[in-house]
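The complex appears here without one of its protein chains, the remainder shown in place.
As written, the chain order gives the labels A, B and C, with residue 1 at the start of each chain.
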Amino acid sequence: MTLDAAWARRWVAQAANAVAAAKDDLTELDRQIGDGDHGANLDRGFRAVVAKLDEAPAPDDETVGAVLKAVATTLMSTVGGAAGPLYGTAFLRASKVTGREEIDSSAVVALLEAALEGITARGHATTGEKTMVDAWHPAAEAAAAADGQPVLAVLRAAAAAADAGSTATIPLVATKGRASYLGERSAGHEDPGARSTALLLAAAVAAAEEQ
Amino acid sequence: MTLDAAWARRWVAQAANAVAAAKDDLTELDRQIGDGDHGANLDRGFRAVVAKLDEAPAPDDETVGAVLKAVATTLMSTVGGAAGPLYGTAFLRASKVTGREEIDSSAVVALLEAALEGITARGHATTGEKTMVDAWHPAAEAAAAADGQPVLAVLRAAAAAADAGSTATIPLVATKGRASYLGERSAGHEDPGARSTALLLAAAVAAAEEQ
Amino acid sequence: MKKLLDDPENAVDDSLTGFAAAHADVVEVHGLHGSGPVYVTRAGGAVEGKVGLVSGGGSGHEPLHAGFVGDGMLDAAVPGAVFTSPTPDQITPAIQAADAGRGVLAIVKNYTGDILNFETAVELAEAEDVEVATVVVNDDVAVEDSLYTAGRRGVAGTVMVEKIAGAAAVRGDDLAAVTAVAEKVIANVRSMGVALEACTVPHVGKPSFDLAEGEIEIGIGIHGEPGRHRVPMASATEITRLLVDPILADLDLAAGERVLLFVNGMGGTPQSELYVVYGRARTLLEERGVTVARSLVGNYVTSLEMQGASVTVLRLDDELEQLWDAPVRTAAMHW
Partner (left out) sequence: MKKLLDDPENAVDDSLTGFAAAHADVVEVHGLHGSGPVYVTRAGGAVEGKVGLVSGGGSGHEPLHAGFVGDGMLDAAVPGAVFTSPTPDQITPAIQAADAGRGVLAIVKNYTGDILNFETAVELAEAEDVEVATVVVNDDVAVEDSLYTAGRRGVAGTVMVEKIAGAAAVRGDDLAAVTAVAEKVIANVRSMGVALEACTVPHVGKPSFDLAEGEIEIGIGIHGEPGRHRVPMASATEITRLLVDPILADLDLAAGERVLLFVNGMGGTPQSELYVVYGRARTLLEERGVTVARSLVGNYVTSLEMQGASVTVLRLDDELEQLWDAPVRTAAMHW
């Protein structure tokens, strides 16, 4: 099985639903250690992405990369905050390695690695700083470890690792992003961006399962 | 029995204690239908009166009127709000009819009538408007009815009438003072100035009883 | 109660001390810390050849009045205790300090306490040979005006009276003329306010009234008094209509007239919300064909940290416009 542009579009739709459903939870996480806008920001962004993709019918030869690029530019211009440019860059970089109509499991690994690189290039965070990197990094690693397996298995490994990575941010003391202002008081709370990353990757799995 | 300047000074002391004890209650009454400062204002004023009278020893030939005049000017310059000028004028007028070392029951009647006239001359309120006039007016009337009886009886009649008059303000709709802004909503609450008037006259009784 | 204060009893003094230090180029504060009755004058004293302007009232409405002392507005201000009219022994020296020989206009907000204390103070000042005229501001349409009540309250429209009469005095008007200008503003200015949350007087320590979560008070004054009626929380558009409609009914504005629209914050409401109300009020005026020719938005006549706002409309003519535009240089108003 390979993944096509239709999968990418379903991913977006699933992600938008997941973010809408989790909006208040994400906001509450951000309220604890940030400024309480992460849920609203992402929800605004993904609603805009869905609207953008619905605007024009997909061309027959649409590539995965074209869909991801539309996601990237829309998130950049509608989300704002830290998450807007970070997710925007992640999808932009991902779009560059997926400029094909169909992508296989190695391309999924490349997609996740490119996204991670985009985020660290923009945000200068490494693992352990209690940011979305703590979800993307294990996700990319797990995907790489599963390379060669069916795409669905690769995506599932990545999503599971992201979920575990997000949970693992709870005890961390933040040293990047807004939560870092809290110093020691940031420990004991899950990072909202790591949690939303886990949601996005779970949506990618769900979209692939529908295929 | 007649009343002398020492009585007037004891009156002030008793009044100051009564006002201090009732400060929060008066403020709460004023909070319900006014701006919640009547207790604090009067307390500030009577503390200043006590301080003023304590400043210099009383001359041997001190008159009741002299004490009441000191009360008047001090209240005027320290209480502020509506009650400051009203009580100030009341004591000023009262001082003018009591410029003697000893006063009898007719003079007590004159004192109360002069006070009432001062208040209505300044405030233009009549009975039934839910103001301190609703305590002073029945007090002056009751005193006049008891004229000829011993001073203590005259004072007691006045104080009892003021107390009843104050209670009788509860159902009234205010048409003067700050409570009038509430319109119908002012009904159901006792007027703070009427209540403080009842306290002052009760203090006059207590001061006479000590004699 | 959480407030940035030391002893609540000294709140007014402590605040005026800071105010005096921060604005020493504009104002002088007299009588602080028990060295005599408190009042505020412009730095440098009365202006030769100019009618003096004095106003005053309870504290807690900052920047009113002390924030409006300076070139083009007041010559002196008299702050009482919080929400309590000042006493004659404060007001009289302020009137005397404002006098440069051409007389003094006392601008009094219509409250029994303010009226009575100013009355006595003016008598005392006149006894010291100062010519004094008094105007009473009563712009609050929430209160019915009748012979048998204390009449309408003076609220946010006081700013317009002080600014415009101040400019008339700078223009060189004599006392009668300055008084006439002030009366013209008073005749043409109306206000109405709403509270979303009450305020807490420092030395009382609890809210001036109790509002349930879903309730607001319409027709409030500026002393934390409850309003005329309590209604369920509503949208900015609906609330603004509740404020503007009675003003329009009372002012009887015709299409084609020009007004100043003033949205005043009560102290605890953010500017962003005041601009929402401003936008809605402006639309309501424009729907009637009224032109909003001048605007003011901000915290000018407050009730401590009360959440809420008031809308003030002043009918303009060429003279009032010119006087409004005239330069002003005070701590709180500057152009």
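Going forward, contacts are C-beta pairs under 8 Å (C-beta built on N, C-alpha and C of every residue); 3 or more make two chains touch, one makes a residue touch a chain.
None of the values given here were measured: they were computed from a predicted structure.
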item: Missing chain: touched chains present in the view; value: A, C
item: Sole residue of C:Ala46, C:Ala94, C:Leu124 or C:Ile216 that reaches the chain not shown, by the stated touch rule; value: C:Ile216
item: Selected residue (touches chain absent from view) among A:Ala6, A:Ala20 or A:Ala40; value: A:Ala40
item: Contact footprint on subunit A, counting only the chain that is left out; value: 27, 31, 33-37, 40-41, 44, 76-86, 122-123, 175-178, 180-183, 185
item: Residues of subunit C in contact with the chain not shown; value: 2-6, 11-12, 14-19, 21-23, 59-60, 62-63, 67, 196-197, 213, 216, 233, 235-237, 239, 267-280, 282, 292, 295, 297, 299, 302, 304-305, 307, 309, 334-335
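Keep this in mind: only the chains that are shown with their structure count from here on.
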item: Averaged-CA centre spacing for the pair subunit B and subunit A, given as whole angstrom; value: 76
